[in-house]
Structure formats: structure tokens, C-alpha cells
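First the structure, then my questions, so here it is.
Every protein chain except one is present and positioned as in the full complex.
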Amino acid sequence: MGGSGTSPARGRVVDLGMPEFPRGAARAVADSQLRFNLRKATHTIRGKRANVVAELPDWLELRAAGKAIKDHTLRNLDRYLIRLERAVTEAGGHVHWAADAAEANRIVTDLVKATGETSVVKVKSMATQEIGLNEALAEAGITAYETDLAELIVQLGDDRPSHILVPAIHRNRAEIREIFLDHMGEWGRPAPEGLTDEPRALAEAARLHLRERFLSTKVAISGANFMVAETGTLVVLESEGNGRMCLTLPETLISVVGIEKVVPTWRDLEVFLQLLPRSSTGERMNPYTSTWTGVTPGDGPREFHLVLLDNGRTDVLADEVGRQALRCIRCSACLNVCPVYERAGGHAYGSVYPGPIGAILTPQLRGMASPLDASLPYASSLCGACYDVCPVAIDIPTVLVHLRARAPHPPAERTLLRAASWVLARASRLAGVQRLASRLRRLIPRRAPGPLAAWTDTRDVPPVPKEPFRDWWDRTEGGAE
Amino acid sequence: MTPPAGPSAGLPATGSRERILARIRAAVAAAPEPPVRRAYRTGARMPRETLIELFAERVRDYRAIVHTVPGAEVPGTVAAALARRGVRRLVVPAHLPEAWLERTGGSVERLADDPPLPAAELDRADGVISGCAVAIAETGTIVLDAGPGQGRRALTLVPDYHLCLVRAEQIVPRVPEAIARLDPRRPLTWISGPSATSDIELNRIEGVHGPRTLEVVIITD
Partner (left out) sequence: MRVALFITCVNDTLFPQTGKAVVTLLRRLGCEVEFPRAQTCCGQMHLNTGYPRESLRLARHFVDVFAGYDAVVTPSGSCTAMVREQYPRLAHNPHFAAARSGARRLVPTRAGREFAAAVDEVASRVYDLTEFLIDVLEVEDVGAYFPHRVTYHPTCHSLRGLRLGDRPLRLLRAVRGLELVELPGAEECCGFGGTFAVKNPAVSAAMGTDKVRNVLDTGAEVLCAADNSCLMHIGGTLRRQRSGVRVMHIAEILAQTEGRA
């Protein structure tokens, strides 16, 4: 966890200028249980995703269409949001606009207070995590109950989410069992005695724990995967049925949704309902998808509020390279294939958006003023696996490199790279450095001191040859002797 | 970054609305207008037998129970399914074809949603029977649109057992054909297998909050 890192690095002796991500990542790498859990989970899902994607002969065409629809929407976002607002309103819903997290939290808190209720049930939502809604509600004396199994595990364990789709991916079944036994009683119905770590038994425990809550709570809060401008329809994809419970049983429904989640037409869903399930859980279709348009008399909530959230998104939109991050449909395929995520875990990213997409989204939403945020664009070997699997073709490596150019650079690094570029500007300078290295080659130790120790801690330095290639070429006339 | 919220507190909601819209317009003013090409497959057609077979296979993949029967055998299949499951209290949405239940006999108490059944009452039911609006062969998905024989959304959600009847002509090959048939103004529920979760070690396990058993009867004629 990067908790201590938010304090200024200046004046702290222990801080050797090492940015935050590498430190959190190093801690995760040293945690063998965590590495085992992450490896098992990410490798399982990789295979499943690859299989169901390979089933569709037109995957690349769907991907291209998904990218194009999102780009077109972003280009005309003002128009589509106004259309959405009108359609939702005409269907009996209410639309609110929130420029930032504080405003969104205030709107939601006021709406809940107006119902007179002091508890709400929640469907897993990245947007409400991003704005810290649960904490804001708690300050107003309102308890938010997470109902998604993984969110429940995180909430009961007083933990932080580490994955977009599966926030408790860092926990294995044995750990989940312990959390249930220790903490369910504090929040409601305790876990059954004799609970085993069988996944089916754990799911049953969650069902029993939340059942009464679903049947009695009057207010629900959700996010949405998509909003259709043309019809005012909201769409939530889920697996467990907790989403259906929250979207159907309460009297009031409040949905907090990022402005980039809008798509122009109902028809556009034919693309995204093929791309998203296959990319995220590796299924042909997720168990449940709910769509609703405003309110329907006699069926579901009587009151519906949509809170449209900016919170930095318009800043991202202004960056011509970085704006493609707003195409993201939060499938988390990039996390599941990322070799860095697999080893660093989600917490090292210090954000509700971990993994490759988080590494480009967080610094754009929050800026790069903190050492942690400034280190995120470097949290990648640029291997490109994320771009390959992205269902909306976000070129994450390119955005990372773009953000690196804007990130603050350590002075020593700047000096070193400037010196290197001076040397490399002329072949004669390069040749001079090479000859010097060759002459001193026997003095170069296998384990280097200073910053290069990062390399030689686990790897030998390659031996420097007697003569560089260019000198061999000159001496032998290209080996033509 | 976005200015802090403090000073805007108390402003009418339109303040943020106009600010967000203005920021969007400024952000994309110089952006190109990308064309949208839809080169993916749409308008697929399949023979009825293929549709039925594929749909049945894909629903089974989700570990749902599937029967494929001609219309004449539906009452018997339904009665047998309910008996096997031990259903005594069955939620029956309005306008469900009466014939589907004609063999269930007196052992099954029918719960009509008129007046609306309280959630706790639904929770005490042993199961629900419904029709559907559309089914998708390729993904093994059933779509409910709260139409006749389906009822409001809670009916097919709260009971732990869902028996769903699908007529062959309701099955379409793929997602695009389903989208084209559905009316977005109605509340829709897309169901692909029983309630499940992938939250424990990213493996799909059936059975959390929605119906843990899904039984599907495909009517071939």
C-alpha cells in the first residue's frame, strides 16, 4: 500500500527518490501468497477470455466498431449528454450534473436524506469508489452496504479493492472464509457455523447474509456500464443477481455514472454486449444484464436519479493522445494479461483503477503532482499485451509513453539522458565512450554500486568486449580481410 | 484539474451542467470526426433446428437444465419439472398460457401477482414459471421484457428456482438480432444461466443472489 507516500518526499532521509509504485510493487512481489493468488486468478481468466474471443470470427470488426463508436461519442459528447438527459427526463427520471467528487457526493447524500432512510444497498460501481461515496455517506450517518460478493469481501475485511472486476482478487478462498467468519456478524447476519472454504458455501453465506437486506432496503445506489442517449436507457452487467436486487426491489434508485459511459443509440449495444462479457469474465454472456429507462409504473423503483459525473474526465478529453482512455468499458482484460499487474498486485497502483488502464487513467484524472501518480506511467515494461486484448483498442503503451513525457523527471535522470543524447548525437563521441569502456572493461564489477545496483542485484552485467563493432569494421574493412 | 467544489456549493444544478458541457466543447473542438464502420456480422439467419440445438447447447454450458419438447409435451414436462423440484408454491405471472400448467394438478399452489406480492412473499415461494421475449442462440441468453407471461422483474428474481419456457420462434442467432427485436423502453433482464459469481479466484460458481436453479423448456413448434 502506498499510504505513507502521499506525504512530501522532501526532507525524508529514507526516501531515496524511489517513486511510490515500485515500492508498493516490491512489497507485493515479496508476498508469496499474494503472488500465488494473483497468478492463479489471472492465468485462469486469460485462457477463458482467449477461448471465447476466438469463437467470434468478427472479433476484430467488433473491436474496430467499439473503438469508433466510443470515439464518435466522445467527439460529440455534449450533444449526446443533452439527448440522454432529455430521454431520461421524459421517461420519468431525474438528471443531475456533478463537476467533481464533492458535488456528486453532496447530490447523492441529499437525495438519500430526502427519503428519510439511513441505509442504502449498493451495486458494485467504479465511479462511486472513485469519488469515495461510501465514506461521504457514512459522514452523513448513512450506511452503504456493498452487495457484490467481492465488494462485500473487501468491505467486511476493511480492505481496499485491487482489481476492477474482481476487487478481492488478491484473496483466496481460505482468506475469504476467515473474513466471513470474523466480520459478517458486525454488519448483519453472521456467517453460518462450520462454514467451509468451498466457493459454493462461501457464495451461500453471502446469499444468506444479504437476503434480508435486499428485501427491506428502500434506496439503492448503482453505477452503469452504458447509457443510451437515444432512449435514455441505462445498462448494468453483472453475475450474481445482487444488481437485479438493487435495481428492482428498492423504491428509489440513484445511479452515479461517468459522462464517458454514454453511447449514441440502442443499436450500439449490439457491439458492446458482445465485447464486454467475453473480455471481462471470459464468458459468452454474463449471467445477468439489466436495462431500464426512467421508471416503469408497477415494476421496480418509483423514483430514479441519474448523477452524471465529470470529476476530471473533461481534462482527459482535452488531451488528444490521452483521451482514448475514455473509451474504456472497464472490462479489466488489460489487468488480467499484464505481467506487471500479475506481480505488483492492484494496491501498488494506489487508485481504484489499477493495472495498465489505471496507469494511464489515474495520472490523467488526478494529475502527476504526487510521487505515486508520477510513477504510474512507468509501471509498465511496454510489452503491449494490454493493447492486444483491449476490446476498444486503447493503445495503452502509446499513452504511457505520452504521459512519461509530461511526468516530472528526477534531476539525475534528466542529466544522464541529456548527456547520453549529446554523446549519441555524433558517432565520434559514441566511439570515444566505447573505447574508454573497452579500455576499462576489466575494472567493471559484476555487481555495480549506486543506482545500477537495481540491475546487478539479480543480474550479471554483460562483459564489455575488447573492441566495439565499429572498430572491428574499421580494422578489418567489414571483415573482408 | 477541476476547481474545488467549495465555491460552487449552493449554486443551482445548472451551473455544473453548463460548465461540464462548456469544458467538453472546448476539449474536443479540434478533434477529428471519426467515421463509424460496422463491418461485424449482423442479420444472421439459421434454420430452426440449428437455432434450437445451438441455444440448448449454450444454455447447458451455463449448467442450466434444458428440455427440448414439442408443444404437446409442454404440460407434462412442466408438471414433471415442478414435481422433481418439489415446488408447492409457484409464482405465476399474468397472461401465462394456461395450457402450460394444465397438468400440474392440485399439489401446486399458484401465487398470482395481483395485488402485487410483497418481496417477503416472493422469497417464500418455491419457484417461478415464465415465458420470455427473445432468446439468443449463440450466447445461450434469455431476455425477459416484463411482457405477458413474464410479469414484473422481481417475480423472476426473488424465488430460488426459475422455470422458463422459450418458443422456437423467439430464438434469434446472435446479439444484434436480439437488440433489433427488443424495445428499450421496457425494463429488460438478460439471463444467461443461473446466478453465478467469478469473484472467488476468478472461477465461475453457480448460485448467489438470483435464482440458483434455471430450468429451460424449449418448445420446438
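Think of it as A and B in the order they're written, each chain with its own count starting at 1.
By our rule, contacts are C-beta pairs under 8 Å (C-beta built on N, C-alpha and C of every residue); 3 or more make two chains touch, one makes a residue touch a chain.
Note that the structure is a prediction, hence the values are computed from the model and not measured.
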Given A:302, A:439 or A:470, the one touching the chain that is not displayed: A:470
Residue among A:51, A:118 or A:381 touching the omitted chain: A:381
Omitted-chain contact residue, chosen from A:138, A:424 or A:440: A:424
Missing-partner contacts on chain A, residue numbers: 19, 21-22, 25-26, 29-30, 35, 339-340, 343-344, 375, 377-385, 387-388, 398, 401, 404-407, 409, 413, 417-418, 420-421, 424-427, 430, 433-434, 437, 451-452, 454-455, 457-462, 464-465, 467-470, 472-474, 478-479
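Here is the rule we go by: only the chains that are shown with their structure count from here on.
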Centre-of-Cα separation between chain B and chain A, whole angstrom: 28
Partner chain B, residues of chain A touching it in the complex: 37, 40-42, 44-45, 57-58, 61-62, 64-65, 68-69, 71-72, 74-78, 81-82, 91, 96-103, 106-107, 147-150, 153, 165-166, 168-169, 172-173, 176, 199-200, 202-204, 206-207, 210-211, 214-216, 228, 231, 233, 239-242, 244-245, 247-249, 259, 266-267, 269-271, 273-274, 281, 283-293, 296, 298-300, 308, 310-312, 314-315, 317-318, 320, 323, 366-367
Residue numbers on chain B that touch chain A, as the complex places them: 1-6, 8-9, 13-14, 16-17, 19-21, 23-28, 30-42, 58, 61-62, 116, 119-120, 123, 136, 138-141, 146, 152-154, 157-158, 175-176, 178-180, 184-211
